[in-house]
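Attaching a single structure in structure tokens format; questions to follow.
A protein chain is absent from this complex, but the other protein chains hold their places.
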Amino acid sequence: MLILMKSDASDADIEAVCGRVRELGYTPHLIPGATRVAIGITGNQGAIDPDLFARFPAIAEAVPVSRPFKLVSREVKPDDTVIKVGGAVFGGGTFGVMAGPCAVEGREQLLATARAVRAAGAHVLRGGAYKPRTSPYSFQGLKEEGLELLAEARAATGLPVITEVVDTRDVDLVAEKADILQVGARNMQNFALLEAVGHAGRPVMLKRGLSATIQEFLMAAEYIVSKGNYQVILCERGIRTFETMTRNTLDLGSIPLIKRLTHLPIIIDPSHGTGDYRSVPALARAAVAVGADGLMVEVHPDPAHALSDGPQSLTPARFEALMESVRAIAAVVGMKM
Amino acid sequence: MLILMKSDASDADIEAVCGRVRELGYTPHLIPGATRVAIGITGNQGAIDPDLFARFPAIAEAVPVSRPFKLVSREVKPDDTVIKVGGAVFGGGTFGVMAGPCAVEGREQLLATARAVRAAGAHVLRGGAYKPRTSPYSFQGLKEEGLELLAEARAATGLPVITEVVDTRDVDLVAEKADILQVGARNMQNFALLEAVGHAGRPVMLKRGLSATIQEFLMAAEYIVSKGNYQVILCERGIRTFETMTRNTLDLGSIPLIKRLTHLPIIIDPSHGTGDYRSVPALARAAVAVGADGLMVEVHPDPAHALSDGPQSLTPARFEALMESVRAIAAVVGMKM
Amino acid sequence: MLILMKSDASDADIEAVCGRVRELGYTPHLIPGATRVAIGITGNQGAIDPDLFARFPAIAEAVPVSRPFKLVSREVKPDDTVIKVGGAVFGGGTFGVMAGPCAVEGREQLLATARAVRAAGAHVLRGGAYKPRTSPYSFQGLKEEGLELLAEARAATGLPVITEVVDTRDVDLVAEKADILQVGARNMQNFALLEAVGHAGRPVMLKRGLSATIQEFLMAAEYIVSKGNYQVILCERGIRTFETMTRNTLDLGSIPLIKRLTHLPIIIDPSHGTGDYRSVPALARAAVAVGADGLMVEVHPDPAHALSDGPQSLTPARFEALMESVRAIAAVVGMKM
Partner (left out) sequence: MLILMKSDASDADIEAVCGRVRELGYTPHLIPGATRVAIGITGNQGAIDPDLFARFPAIAEAVPVSRPFKLVSREVKPDDTVIKVGGAVFGGGTFGVMAGPCAVEGREQLLATARAVRAAGAHVLRGGAYKPRTSPYSFQGLKEEGLELLAEARAATGLPVITEVVDTRDVDLVAEKADILQVGARNMQNFALLEAVGHAGRPVMLKRGLSATIQEFLMAAEYIVSKGNYQVILCERGIRTFETMTRNTLDLGSIPLIKRLTHLPIIIDPSHGTGDYRSVPALARAAVAVGADGLMVEVHPDPAHALSDGPQSLTPARFEALMESVRAIAAVVGMKM
């Protein structure tokens, strides 16, 4: 934390701020300048909240100088966290692919998709049992029946399954049935849910919120990790911007930065990121090229009749073609698959 | 819904789309054009999901033409919903003010603030018992102890109390202690929580999410109302934009539009909206002038030592001055207070 | 500027950075910390570009600590700048109103509007002769003929006129005909144009760009002032956000902050800010209440047939009603009109 005093701050003003610093248990360091005085603060363990100093009228600005996240930070743990679930591996140079329908709609739909994505080389089956929908009148998922169908699809194909949990009351049940718990974008700052999955004993895939900064995204992961669950996979799925021709703006530019900041693996969801199946293969290729640790892709046997996200779902045939080009680029950038 | 066919669509393409429309139970209407054919759809009750048509290759675009919200819409209920809690009234030409600390920190802090805001003319006491914080290491609220203190403050001052609920598992407890349930911005699309407060039998104040469109905001209210709870107060508290010098961007320009779209009352939170106590009074005055139905303002007896949101909290003296100018403008625009 | 070294920076790393600071003519100040060293920099006149230090691998972060704008800053000039044009006054406690059609469409349209807005109490006549339009196929303005009509309207009504200049080659001509030069939102960072109007010897109204931060807005004003032209009126006209139901998001929350940062007057354009004539009066009232120094409002005698911006234009009768309520709120907040 660095505090900038106003140019007309008196000695008494400066001493008052230094007193507050000492009151908080830290050490103030005066830095005299040509036009104003700055006060550096040391002795703190983590970031100091600049709000603590915002009310002194003689302070021009309080500038935070360290990052608030700790356990998820590469400074604390320089090596990649590697997450293994069944045969799937995320992180540490291995590229994992999750694929399946947006929503579990029925046995036939799910099993057909599961077999198709396994044949094409996917490592994890995705499928929503609890669907957060903007409208209360839209299809909300098969709920417990959906969980059962996912377990059945796992038994039939050997693929581990990931599904979303949307309510703290469901965490135990979902953790019992699924291999990976998904926290969706709209719940990224549902802190009660983050704490609950932090205690669930299952790997968690955390999606970035629609308007979450990278720092908030990592702080949300910190919530989970701080409860003792280090098995967190981050997922970039597009952020909300002024552009409306694409469903979201897929923030691939953040990936190299996130890889520098945290040891956690991060995967890309090009289906939500673009909202249009015609753009998904190109973005999937870009995801490998940019250094992500994996993909989550929506696949549906009959997208035109899908109950949700039909426009962005690939047919099994298109998914198979996508996997081929993803493997080719993975080879170029040195990722195992 | 209007479907625009591509300019090279064949008669068979057009018939295929019309078949799908009939399959869904609606009626297609062909509109021949100079360069392409459009198909109007009638017979639907609510909005049709354009996704249902997005996979026909001969379709250029599917354009939704009606709003998806119903129960909260002024088309359905032209008259203002008026919400009365204790002596407070929101909507129908009466302006209500909620005030109090960001977080309940202790008995003395809460009671002193409650008495001060009542004396200045506030109608509802606010105070957070469960605090959603970006960092897991920040103060998270006094929880149940905080609820007890709020009940005590109500008994001491006669003011109804509002407090935030952040977990479906807490809804019953909070509904037992508080007069109004607050759903925070980060939980605006926590649909499980929206359904739970829809069944809680208490008025709900729903804050707009950081990146929620007006339509999503109204759809979140629709979730609550669709469970039978019509007692919903909307709250604009600032949205997230590229600007970082203000904490949020208070979207006052949306208020006249929201008043035209819905019968629900909407209040303004200038404290979160600007993040700086020096800007709060001006924005409070603007809120009355623009036609809002009320205010929520953070007040703290000693902002410099507040455990959260100190920089944006008013002292009781400043709040009292603010109330005077708010009353003067309310008189000009014809609002009762 | 404060430089944060990485926790593993060596003494040689630190000395290298200090050497670079001295090479630039400034003085480094070491601030030892528990986990890392910070270096404060003094001796600089203005803000130091953090980029100058971004390439030292042992630097964790370079944090700017002062504002880059100078001449427009209240620190440099604490008193309000007051701009007087004909009978109009902006700043220093007086509220000025500019009104007129989006585009000058013809003699009759302009003169009728000019007379109507003067009768309702406007102080300046606005009217676009050069229209920047998103499409090359839209009406682009009457250009020189428009300037002549504006001069004629001024002669007929006594109102000073403001019109937009969109090309450096037109600055002299427009400065000859108009009383105030407008720089539009899309040209806010057209630095060649800013320099040209800085030399034009006329007051300038500078609109905030669609995605301009407050700092960039003030830096654009600094361009004009740095050429010797202190007669700059700022204009907030709405920024671009994710919300599409309103044409722009009018950033009224920035006004108190901008008033603290700069001595220049700032006015509000609720017509572009909302894009809907039904919202304009409420936002105009909010603009006075929030402490702005004036308004710019689009008025057209026949909005349904306007060549541009019809949906957001007021009829003369609605404008007259708006002026009445604006005056009533100005009285409450102590502004002269």
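General remarks:
Per-chain residue numbering starts at 1, and chain names A, B and C are given in the order in which the chains are listed.
As a convention for this text, contacts are C-beta pairs under 8 Å (C-beta built on N, C-alpha and C of every residue); 3 or more make two chains touch, one makes a residue touch a chain.
Note that the structure is a prediction, hence the values are computed from the model and not measured.
Looking at C:Asp8, C:Asp49, C:Glu108 or C:Asp172, the residue that reaches the missing chain in the full complex is C:Asp49.
Although one chain is not drawn, the whole complex shows that of C:Thr42, C:Thr94 or C:Asn187 it is C:Asn187 that touches it. Set against the missing chain, the residues C:Gly25, C:Pro78, C:Pro136 or C:Gly334 yield one that touches it, C:Pro136. For chain A, the residues in touch with the chain missing from this view are 211, 213-215, 238-239, 241-246, 248-257, 260, 270, 273-274, 276, 278-279, 282-283, 285-291, 325, 328-329, 332-333. Touch with the hidden chain on the side of chain C covers residues 20, 46, 49, 51-52, 54-56, 68, 132-138, 166-169, 186-187, 189-193, 195, 210-211, 216, 219, 222-223, 226, 240, 303-304, 306, 308-311. Counting the whole complex, the residues of chain B in touch with the unshown chain are 2, 4, 7, 29, 31-34, 38, 40, 42-44, 61, 63, 65-66, 75, 211, 240-242, 244.
We adopt the following convention: only the chains that are shown with their structure count from here on.
Overall, the chain located most centrally, as judged by its C-alpha mean against the mean of all protein C-alpha atoms, is B.
Where chain A touches chain C, the two copies mostly use the same residue numbers: shared numbers make up over half of all numbers in play.
Chain centres here are Cα averages; for chain B and chain C they lie 30 Å apart. Centre-to-centre separation of chain A and chain C, using mean CA positions: 38 Å.
In chain B, the residues touching two or more other chains are 211.
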